[in-house]
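Just one protein chain is left out here, and the rest sit where they should.
== chain A ==
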Amino acid sequence: MSAAGATFGSGRSVGLGFSLLIVALYVFLLMPLVTIVGASFTSGLMIEFPPQGFSLQWYQEFLSRKDLVDGLLMSLRVAAITAVVTTVIAVMAALAGQAMAGRMAGWFHLGMTLPLLVPELLTAVGLLFFLYKIGLGKTVLGLQFGHILMAFPYAYVSITAALRQVPPSLEEASSSMGATGWQTFRLVILPLVMPGVAMGAIFAFINSFDLYTISLLLKPIGGNTLPLALFDFLTYEFKPTAAAAATLSILLSLVGVVLVQRLVGLQRAF
């Protein structure tokens, strides 16, 4: 700690340069967000930044467009189911990985995170063939399946990281006092990894909400997720309605994150 302090304190110029870098990074990261949120409130007719005047007309317009609203509802539903199902499977997988020893654990970990390594498009094409084979091609269930597959590694990694923080001696202590495996999981492990589980769920939700390529190939007939609906929309009309839709979905994601954090915040963790 003192070493780091000394490095940062050893000369104004370093400190200043570092601060500027941080600011630049923030601007870079927040720019798209600010632009899109700003553009959604314009009273003009084009997506532009800075916006002209202020109005809520594009929100009104968004809510009146059935294709976009349907897309939003579909995305929300798919993302919510993805978050729940993925998290449950990922917890089980992470526990299994934890119980393995040595080389086996390494291979298992690689296998579980494989969807991260394969390009999304290839996964999508592969899945499309597979889903047709088992009769789920172009169905909501097939789409759901694809979303869960893509979100799984994020949840798995987050939950595994949390599990690694729990000393094995806690499990042994619990067992020595008479707990079954399930009791140890429910009373000791789960409460301690809850923040990681919640993070996993959030990652899964956002990942699903954002997914484009997979959805494009697997979408059910007549159904669209919000990203697909927005892209279709933007192809023909470059109107701020899209910015309003984007802002709304950002807001919904934020609400989700805060909600989950609240739920977890009530738990007593480390």
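Here, contacts are C-beta pairs under 8 Å (C-beta built on N, C-alpha and C of every residue); 3 or more make two chains touch, one makes a residue touch a chain; residues count from 1.
Just so we're on the same page, contacts and distances are computed from a predicted model.
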{"item": "Chain left out of the displayed complex - its UniProt protein name, from \"Alpha-ketoacid dehydrogenase subunit beta\", \"Spermidine/putrescine import ATP-binding protein PotA\", \"FAD-dependent pyridine nucleotide-disulfide oxidoreductase\" or \"Sigma-B regulation protein RsbU (Phosphoserine phosphatase)\"", "value": "\"Spermidine/putrescine import ATP-binding protein PotA\""}
{"item": "Sole residue of A:Leu127, A:Leu192, A:Leu211 or A:Leu230 that reaches the chain not shown, by the stated touch rule", "value": "A:Leu192"}
{"item": "Which of A:Leu73, A:Leu141, A:Ala173 or A:Leu234 contacts the chain that the document leaves out", "value": "A:Ala173"}
{"item": "Touching residues (missing chain, whole complex) on chain A", "value": "167, 169-170, 172-180, 183, 187-188, 191-192, 267-270"}
